[in-house]
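Just one protein chain is left out here, and the rest sit where they should.
Per-chain numbering from 1; labels A, B and C assigned in written order.
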Amino acid sequence: MKIAPKLTLEDARLMMTAAEKKAVEIGVDMDIAIVDDGGHLLLFQRMDNARITSITIAIDKAFTAAAARKSTRAYGEVSGPGQPAFGINTSIGGRFMIFAGGLPIFIDDQPVGGIGCSSGSPGQDEEVAQAGLDALLGSL
Amino acid sequence: MKIAPKLTLEDARLMMTAAEKKAVEIGVDMDIAIVDDGGHLLLFQRMDNARITSITIAIDKAFTAAAARKSTRAYGEVSGPGQPAFGINTSIGGRFMIFAGGLPIFIDDQPVGGIGCSSGSPGQDEEVAQAGLDALLGSL
Amino acid sequence: MKIAPKLTLEDARLMMTAAEKKAVEIGVDMDIAIVDDGGHLLLFQRMDNARITSITIAIDKAFTAAAARKSTRAYGEVSGPGQPAFGINTSIGGRFMIFAGGLPIFIDDQPVGGIGCSSGSPGQDEEVAQAGLDALLGSL
Partner (left out) sequence: MKIAPKLTLEDARLMMTAAEKKAVEIGVDMDIAIVDDGGHLLLFQRMDNARITSITIAIDKAFTAAAARKSTRAYGEVSGPGQPAFGINTSIGGRFMIFAGGLPIFIDDQPVGGIGCSSGSPGQDEEVAQAGLDALLGSL
């Protein structure tokens, strides 16, 4: 048996508030998803002008980051033709996301979840996800 | 072209707050989902002790109620063996929910979305969904 | 080699016009789908107040009727608990429809397609499908 930290809904709300604030700051309405250590949805919101396609993409970015314990951007960097993870994006029924915007959440080196954002450029998506992550880590 | 009312994230938040309050009141942590008129997710939260299986069930109850424009309980009443809609629950990739907890949202007789709850008994799920719906309708 | 009749887009339009007329007559906006002998979509329309869930259901009723060469109602009659086709509705990824509203199209005893309707009661759905079928058969 071991003891591990677990994200609460309150933690997820703190992250969501900070991520939304950043999205407003950069002027891009986003779909924002926060998942637990099992990759399962804890909290989600779609801002009024965010894309409908980005609902699933945000949730799957959060899932991928949490469950693979790595940023989705990092997977993109090794998934091009000829690279070692080429084709990984079609795995898990197409849920494995390989472009920026999904970040894993670690507490005391333990994986506890992920945050995924979508609707902007991948760079903007990651910036908003990072703001959510920073808020959580800063609160500990 | 016609003009129709659309739910905003702010509307969804108002519903979520009221639904959560009811869930706390009856002592059952819930998964709660609110979707737009296309059945697409606007807002979701999982309370700390809510079921993981209920994430998808809550989202699909909200989807079914919004997109079929009827409560999921009403479908259950006509889907038993020998009844006219027997088998409808396996349609749409199994997303069509036929037990209580999903309610459509109508504004001025126009369908604008749905709310779906899961983790309690179907009766409790519907009670929490109804609290969310009442809050929205009461605010107009 | 054999020679077989094939539905054209013009045939499908003739069916659609008659089905829509019947839907208007009974006062229920419908999703109406017409497929070819391979079960593949030829023509589809959603009337303004028809259900979103019924898009897939109408298409899958037409598919089932065309590809199984029997009305979807006929399958419902043998798919209850203890009956020979119990459980068939979960086959083909859940596309196999077992409630009324899907009719096969036969020309000279050859299967050439199907028509599927959804948004009303199953009985109304079948009535609208029948009107489409009758128009085609009456035109030959």
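Brief remarks follow.
Here, a residue touches a chain if its C-beta (ideal position, glycine included) is under 8 Å from a C-beta of that chain, and two chains touch if they have at least 3 such contacts.
For clarity, every value in this text was computed on a predicted model and none was experimentally measured.
Although it is left out of the displayed model, the omitted chain contacts the following shown chains in the full complex: A, B, C.
If you put the missing chain back, the residues of subunit A touching it would be 48, 51-54, 56-57, 60, 76, 79-81, 89-90, 93-94, 97-100, 121-123. The set of subunit C residues touching the chain not shown comprises 8-9, 12, 38, 40-48, 52, 55. Contact between subunit B and the absent chain runs through residues 1-8, 11, 36-40, 107, 112, 140.
In the analysis below, only the chains that are shown with their structure count from here on.
In a homomeric contact, the two copies may use the same or different surfaces; for subunit A and subunit B, over half of the interface residue numbers are shared, pointing to the same surface.
In the CA-based superposition of subunit B onto subunit C, the rotation angle is 90 degrees, rounded to steps of 5.
Put simply, the C-alpha centre of subunit B and that of subunit C have 29 angstrom between them. Chain geometry summary: the mean Cα position of subunit A and that of subunit B are 25 Å apart.
Residue positions of subunit C with contacts to 2 or more other chains are absent.
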